[in-house]
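Comments concern the structure below.
Here we show just some of the chains, and they stay where they sit in the whole.
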Amino acid sequence: MTTPTPDTAGGDEHAGHAGHGYITAKDDYLKRLRRIEGQSRGLQRMVEEEKYCIDILTQVSAMTKALQAVAMGLLEDHISHCVVDAAIAGGPEAEAKIKEATDAIARLVRS
Amino acid sequence: MTTPTPDTAGGDEHAGHAGHGYITAKDDYLKRLRRIEGQSRGLQRMVEEEKYCIDILTQVSAMTKALQAVAMGLLEDHISHCVVDAAIAGGPEAEAKIKEATDAIARLVRS
Amino acid sequence: MTTPTPDTAGGDEHAGHAGHGYITAKDDYLKRLRRIEGQSRGLQRMVEEEKYCIDILTQVSAMTKALQAVAMGLLEDHISHCVVDAAIAGGPEAEAKIKEATDAIARLVRS
């Protein structure tokens, strides 16, 4: 359903000197996001074909769960790298990073 | 970003005798789902370009909210049509429809 | 932990002529809400005794789940009674009831 793009291979080359931590699992994230893109197309097809509403809602729940799982992975990577690095460096930047992360978590909890 | 497909026009033709209620707003749902598909591609691009993790999480929250809004619309349509029709017809089918709808809501609340 | 109050017995007497549907399971709701009250006191004790943060968060999740389960029950009762009755009566009131219910659901999904 989703066509793998060649860019992922190119993206891997500079994975070693990436700035934003989550990059170790970049290919994995891209694979999961392409699957989510596939789910969003599946939903369009279901609406197009006027499938039973409850079945569409079940798919929406599955897609939301998949999205949240990606978010949790990114968050873990972010805390492991950016937040911890800032904490080790110390100072007001450390506190700001933690505040920023918990604000992002609060948005996820509420969304 | 998302290419409108000609099928939507065709879908409109038989909107009058659709079986599953949500169809009055079919084009609107398809438009919103295509935008969500666009968001999922935007997320892939952000990961590809190694954007800042918190910005990606903000996009995930926005996309989740958009998905939930679609779900809420479908749910309202479903209750207005299927559930209410079953309720008017009465019998065990009515109760089953309500149970099915609240189970779907519970999945949405938890996802 | 939670003291059963004698009012529940009294509440049962007029369960037959209640206006708001959920009343068939009134005692069950009260029991669950008292348990939730107990959980909120348990949380205070955990903070008081400076328990491990993650264990407190686990309790918060359990309490939130218990609350959402009560909400789902109330919602199912509400749809079965108020919404369906309004739907059978028909007119603008029916539509308003459905809109009101889905707005409440949207608040639950987001909370």
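Going in written order, the chains are labelled A, B and C, and every chain counts its residues from 1.
The working rule: a contact is a pair of C-beta atoms (placed from the backbone, for glycine too) under 8 Å apart; a residue touches a chain by one contact, two chains touch by 3 or more.
Source: prediction; values computed, not measured.
The complex is a homo-oligomer: 3 chains are shown here, and the full assembly described by the structure file contains 4 identical copies.
Note that in this section only the chains that are shown with their structure count from here on.
Chain A and chain C, compared by their mean Cα positions, are separated by 33 Å. With centres set at the average Cα position, the gap from chain A to chain B is 20 Å. Under the contact definition stated at the top, the residues of chain B that touch 2 or more other chains are 68, 71, 75, 101, 108, 110. Those residues of chain C that touch chain A in the complex are listed here as 110-111.
Those residues of chain B that touch chain C in the complex are listed here as 68, 71-72, 75-76, 79-80, 83-84, 87-88, 94-95, 98-99, 101-102, 105-106, 108-110.
The residues of chain B lying in touch with chain A in their complex are 7-8, 11, 18-23, 26, 29-30, 33-34, 36-37, 40-41, 43-44, 47-48, 50-54, 56-58, 60-65, 67-68, 70-71, 74-75, 77-78, 82, 100-101, 104, 107-108, 110-111.
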